[in-house]
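So that we are looking at the same thing, I have put the structure below in structure tokens.
Heads up, one of the protein chains got dropped from this complex, but the rest are sitting where they should.
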Amino acid sequence: MVSEMDPQRLAEACAERMWSTDAASIALGMRIEQVGPGTATLTMTVRDDMVNGHGSCHGGIISSLADSAFAFACNSRGTVTVAAGFEVDFIAPVMLGDRLVAEAHETVLRGRSGIYDVVVRNHEAVVAVFRGRSRSLGRPVLEDS
Amino acid sequence: MVSEMDPQRLAEACAERMWSTDAASIALGMRIEQVGPGTATLTMTVRDDMVNGHGSCHGGIISSLADSAFAFACNSRGTVTVAAGFEVDFIAPVMLGDRLVAEAHETVLRGRSGIYDVVVRNHEAVVAVFRGRSRSLGRPVLEDS
Amino acid sequence: MVSEMDPQRLAEACAERMWSTDAASIALGMRIEQVGPGTATLTMTVRDDMVNGHGSCHGGIISSLADSAFAFACNSRGTVTVAAGFEVDFIAPVMLGDRLVAEAHETVLRGRSGIYDVVVRNHEAVVAVFRGRSRSLGRPVLEDS
Partner (left out) sequence: MVSEMDPQRLAEACAERMWSTDAASIALGMRIEQVGPGTATLTMTVRDDMVNGHGSCHGGIISSLADSAFAFACNSRGTVTVAAGFEVDFIAPVMLGDRLVAEAHETVLRGRSGIYDVVVRNHEAVVAVFRGRSRSLGRPVLEDS
């Protein structure tokens, strides 16, 4: 039963359930590297269909990676949770072939609202910082069957 | 010569130049419906590879449409301009097959910095509001050849 | 009774009720110039106790003016509504003696959540843009007695 799972196993089970239907993250070539209670790390390599008119990775695609990391982090505690919105700052351009790593962690969780911070790195350099605001819907990610 | 173009023709010429290399917007199935001085309207229909683990359109993909509208609006005056960051609020869920319309307009332009607001609608309903911060790089979008 | 008021009279009655206890806005020398359904305009003149270490108006004080305009706008429909957060961009410095005008309007209202945009001007120049996120608490601003 869900209520008996330890937090790490619960986070992994939620991620597995969500990933199986997350067509968008799969289509963008993302990979889940790690999940835990309130945390997630995803990676993505910039493909030639992710580049914009200035020759660098489209900001919306960088944000999509961060948004997916945010989603896995904020659903990791077992309750279906959606993004109310987010704020992103682009620090450095990202180019074709770069491998991005997005690390999300829970900054605040209070009642149904949460704040999650995501740092996106290209090797060691920070290329974007992202702050997501979450809202829990109250129902479980995993349903007993 | 670029300096002789009227603002509307300049906006259209900049959009055409940028679009030709904007692999990301093309891959996401976006279409430019309108551009003008400081404005752009783009559309996108939600495909099955844009849906997330909760069955609705991935927030990063909605943001990508808004970010592209922002990019075409802030480059419409002829100077290469990039996103410094943006803020997005999700108002209502978006589902498979929905056709989104993102309208961007210039709210403030002062020196090299600008603020652009984008409203994303699904039929008449507002589904997201987006505020982009732009930074001009000072060089022309169109180069005389 | 509140339910019989027209929207304009309701907005004015809510503003009057809120203003009577709004010690912070009063202490900062703000004035309400206009309120209506989903809108409010407030003014404030920059005093010598509002200036920061760089000789210009403290950004938090400019934001306080915008935040008050937002508060009067989002409570204008008769339901107690609080700020969940806001985003502000500073466009131009503001100096001692400048008279600021903050105009707030409702951008989106859906269920208990709203987005309000505030533009702060110094004479004709935009000096700050502010976007507030509101959350209604469901109880009336005015209580029948």
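By written order: A, B and C. Residues from 1 in each chain.
The rule is simple: contacts are C-beta pairs under 8 Å (C-beta built on N, C-alpha and C of every residue); 3 or more make two chains touch, one makes a residue touch a chain.
Because the structure is a prediction, the values reported are computed rather than measured.
Among the residues C:10, C:40, C:61 or C:104, only C:61 touches the chain that is left out of the figure.
Among A:95, A:108 or A:137, only A:108 touches the chain that is left out of the view. Where subunit A meets the missing chain, the touching residues are 87, 89, 91-92, 107-108, 110, 113, 115, 117, 119, 126, 129, 131, 133. Listed for subunit C, the residues touching the missing chain in the whole complex are 17-27, 48-55, 57-61, 63-68, 71, 75, 80, 82-90, 93.
Criterion: only the chains that are shown with their structure count from here on.
Legend note: the chain whose CA centroid lies nearest the centroid of all displayed protein CA atoms is B. Relative to subunit C, the most remote chain by averaged C-alpha coordinates is A.
Copies subunit B and subunit C of the same chain sequence form an interface built mainly from equivalent positions, shared numbers / all numbers used being over half. Measuring from the averaged C-alpha position of subunit A to that of subunit C gives a distance of 34 Å. For the pair subunit A and subunit B, the distance between C-alpha centroids works out to 23 Å. Averaged C-alpha coordinates put the centre of subunit B at 30 Å from the centre of subunit C.
Of all residues in subunit C, those that touch two or more other chains are 87, 113, 133.
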